[in-house]
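Below is one structure; the comments refer to it alone.
Every protein chain except one is present and positioned as in the full complex.
Order of writing sets the labels: A, B and C. Residues in every chain begin at 1.
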Amino acid sequence: MFKDLITNLFTNYYETVAVIIFGIGFTTLLLNKNLIKKIIGFNLMDNAVYLFLASKGYVEGRKAPIVVNNVMDVNAYINPIPAGLVLTGIVVSVSVTAIMLALTVKLYRRYHTLDIDEIAIISRKGGI
Amino acid sequence: MSKLKENYKDSFSQKFSDFMTGDLEVPDSIHARKKQDRVDKIVEADQFFSEFTTSDDIQRRELYQAFKHRRFVKHANKIYSIMSAVIGLIIIIILLITVAYLPEFGNKSNPDNNVVSQRYIENGLEETGAVNIVSGMILDYRAFDTFGESNVLFIACCCVLILLRNDDDEINPDEDVIDFKRDIILEKAAKFLVPVILVFGIYVVLNGHLSPGGGFSGGAIMGAGLILFANAYGFERMERLFSYSTFKKITFGALLFYGVAKSYSFFTGANHLHSIIPLGTPGAILSSGLILYLNICVGLVVACTMYGFFALFKRGRI
Amino acid sequence: MEFLRNMPFFCIILSMVSAVIISIMSDRAARVFSLMVIGAVGIMSGLTLFYVIWLGESYTYYMGHFPAPWGNEIRVGILEAMTAIVFSIVMFASVLGGAKRVFVDVTPKKRNLYYIMVDLLLAALLAMIYTNDLFTGYVFIEIMTISACALIMIKDNGHCLVAAAKYMIMSLIGSGLILLGLSMLYDLTGHLLMSNIKEVIELNVENGVYQLPLTVTVGVLCVGIAIKSALFPFHSWLPDAYGYSTATSSALLSSLISKGYIFLLIKIMYRVIGMEVIATTRIGNVFFLFGVAGMIMGSVRAIAQTDVRQMIAYSSVAQIGYIYMGMGLGTKLGMMAAIFHIFAHSSAKSMMFISVDGLSYVADDSKEFDNLGGSALKNPIAGITFTVGACSMIGIPMLAGFIAKVCFADAAINASTIKLVIVMLALAFSTLLNAVYFMRAIISIYRPIRAEEQVKMHPKEPAFIIACVIFVCLNIYLGLHAQPMLDLIIAGIDMFA
Partner (left out) sequence: MPVFHIILLGLLIVCAIAACTSRKLINSVVIFMSFSLVMCVIWFLLESPDLAITEAAVGAGVTSILFFLVLRKINALNAYDADDEEDEDYKNKIIESESESHE
């Protein structure tokens, strides 16, 4: 049982790595109080999911989905769907990153700190 | 080790970080005065931006510190960090067990290599006219997602505009001028690089349906070129080429064209009407129906947005 | 008649394109234009409902030239059209009623950006309601999150910025989990379209393959959406976000945004995973437990508040608990009650946020109970509206909240005995708590005005009055005319399966 598990994990090594990075990013997003670190954690998390998704489209021995020499055979190219989804996803994560960074700058200007707990307490106690 | 620490001031990383913070020593007296001016003005601006005076600030920080070192809060923090670390570990373990039971990596009989991808690959060229199947897929088969995606960019730009735009133009009328230092190396490099980057970006956008790339990557490259130009020559010069009204017009025009074109395509598709847009010969530059024009629109929007992010972060307006 | 089938598509495209057009308008024009768009969307949704009832079955609509598993698709049924109508009415009244406050709270150059956000929020809501494709759902979840964040932080003060940051962080965790669940689902089935995924899942369950990954995937998706819709243990961002932002934003956030996510979750439960599989994963019991816990804890926290808007915000936590409890019952009646509560709550809660704004205006912008005394006498319309909303939330007969509570009780009778006991106790206790804190609020706003107080009357604003009248009518309609609505909801749920 356990041996099977390990063997399977090694077979799916891309997914394994993706899941580990997802966990790291998730923990950082939850644990770290620094806003910049939180943003990095979120980016790691998203990138991990993209890695997971893209590895799903990969097929051993096939080429990138760009038609060459009018060969239109399924066995020639990898699955194009994950690539398209990841492309959309990257745009979303860039946008969200930019917004979070702008929010960080704004909060820093007001509270002179990056610690989200400190900011929350100052804003509650100080009434600002 | 101690030797290393002594030489730290001359090390590359220190210089790099000095360069980034702008603390390079300037021997020239004029430059020094300019720098002083700049520091003064930035301090002024900072004072404007900070909502409360310094003494208030210290008081608040002390309040926080006192709060933070109460025994209860300390314990709560500790418990919270242990809890979240444990949650992270649990999530990793659960997902690892899941991954072990997922379909094999790189196997061609996986569930996702099914009729959907088969049709994309076998008929993609005929039905969309795009040689790059990914481009054809995101801009024709699944165009609604991509329309949503370009709206995400638009809304993100609006959000950053809400957060970082200076409403009062008089407060620091020339922050970009004072914040800008001429750097001869950067200028010379930019002189060569900017045209190359821009042309490469345009190439990637225009060839989005023929080769890897497309609106988004090409637009990001073009945006990077614009950012480099603004960094090397300053915003004042940039504004001659690219002002806020240009930004607004380009974004508005591109998104509106995108919306109208895609609505037409959706409408004809759903009502089984014949679309008048020709697909052209596959492989030619003017082919694949709307994809080329949509790529151009997305490219323009992305380039403007990326440059807009940069300008807003740097000086508070586009 | 055939032309009417295009209406959902027109709704979505109109609201998206109008957001782009607003970006070059002045603020007043933007307000009028976005109100017109919301109104048009409401009318078109009405036509859609009419068409679907006439047709007698749901239909799918290609977004592009390609059929089902290849292109994007939207799906229209009775429930979708009804939700779109209720949401657009609530949105119209919220934007109309809070317009004055937006004018005060937002700096002049940013006002038209506010209406861009409102329009894109509408587009995202509609797309999430109608979509038949999971990835489209994800993209519009992100649009909704970003626009919600913008609606919170557009009022430029510290509380709102902190609330926006907290909201954004929680939402990012949620969307990360949703994306992961979605890609695992794609991996297991090879499809992104809801109906195709369901077919493959049924096949997999029959053959007994991929059992464990499927369970984990369902769990991940549900937790992600629960975080986004502020189910009880994940509600920490909610009170600040609802309590400090401008009135329209609070109304939209509490009544539409969390409900949009819940609607998507219901859709995923029925149309992607299938209720049989959901029943075997026992995720329903988890929802039930957390829902009940949220009902009690939210109400208890609400009693402790001295700020009226914070109190309403904590009450929202309790009401979201009700909805999840109904979903957790696992029966069709429970789901019906949950969906009706979505409507009842969104019409009542947005009404309360808008009317509290009118009340606090006459109390010199204070939201503390001590200062609100007598405000209902200075601003009678807001007072009446607030009272109606509070009565509806407590569950006074003839109002929407009462019907919802009766439905929950009715659904519980058909569930197992343990759930019946828990539901009855929780309903009774929660209603008691609701009555305590809402009655306190009502009594304090109707306290007679003391002689030495100077009376600051509310100016007659037609927009505010119209919004209040719309809200009161909607609530009374939902309360008095509930049976046809419930029948329609049942028909809509049948169309889902």
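As a convention for this text, a contact is a pair of C-beta atoms (placed from the backbone, for glycine too) under 8 Å apart; a residue touches a chain by one contact, two chains touch by 3 or more.
Just so you know, these numbers come straight off a predicted model, no measurement behind them.
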item: Which displayed chains the hidden chain touches across the whole complex; value: A, B
item: Full-complex contact with the absent chain, from A:49, A:101 or A:120; value: A:101
item: Of B:181, B:248 or B:314, the one touching the omitted chain in the full complex; value: B:314
item: Which residue of B:100, B:116, B:157 or B:221 touches the chain not shown here; value: B:221
item: Residue ranges of subunit B at the interface with the undisplayed chain; value: 17, 20-21, 65-66, 69, 132, 134-135, 204, 212-214, 216-217, 220-221, 223-224, 227, 306, 309-310, 313-314
item: On subunit A, residues whose C-beta touches the chain left out of the figure; value: 10, 13-14, 17, 20-21, 24-25, 27-28, 32, 34, 36-37, 40-41, 43-44, 47, 50-51, 54-55, 57-58, 62-66, 78, 82-83, 86-87, 90, 94, 97-98, 101, 104-105, 108, 114
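We take it that only the chains that are shown with their structure count from here on.
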item: Chain-level touch network, classified as line, ring, star, complete or other; value: complete
item: A-B or A-C, whichever has more C-beta pairs in contact; value: A-B
item: Approximate Å spacing (C-alpha centroids) for the pair subunit A, subunit C; value: 28
item: Residues of subunit C touching at least two other chains; value: 135, 139, 142, 146, 149, 153, 158, 180, 184, 186-187
item: Multi-chain contact residues (two or more partners), subunit B; value: 51, 95, 97-98, 101-102, 110, 112-113, 116, 120, 142, 145, 149, 152, 155-156, 159, 163
item: Subunit C partner contacts - residues on subunit B that touch it in the complex; value: 51, 94-95, 97-98, 101-103, 110-116, 119-120, 127, 140-145, 147-149, 151-152, 154-156, 158-159, 161-163, 165, 167, 248, 251-252, 255-256, 259-260, 263, 265-271, 275
item: Touch list for subunit A against partner subunit C, complex; value: 22, 25-26, 29-30, 35, 38, 42, 45-46, 49, 52-53, 56, 81-82, 85, 88-89, 92, 95-96, 99-100, 103-104, 106-107, 110-111, 116, 119-120, 123, 128
item: Residue ranges of subunit A touching subunit B (in the complex, touch as defined); value: 4-5, 8-9, 11-16, 19-20, 22-24, 26-27, 30-31, 55-60, 62, 64-67, 70, 72-77, 79-84, 87-88, 90-92, 94-96, 98-99, 101-103, 105-106, 109-110, 112-113, 117-118, 121-122, 125-126, 128
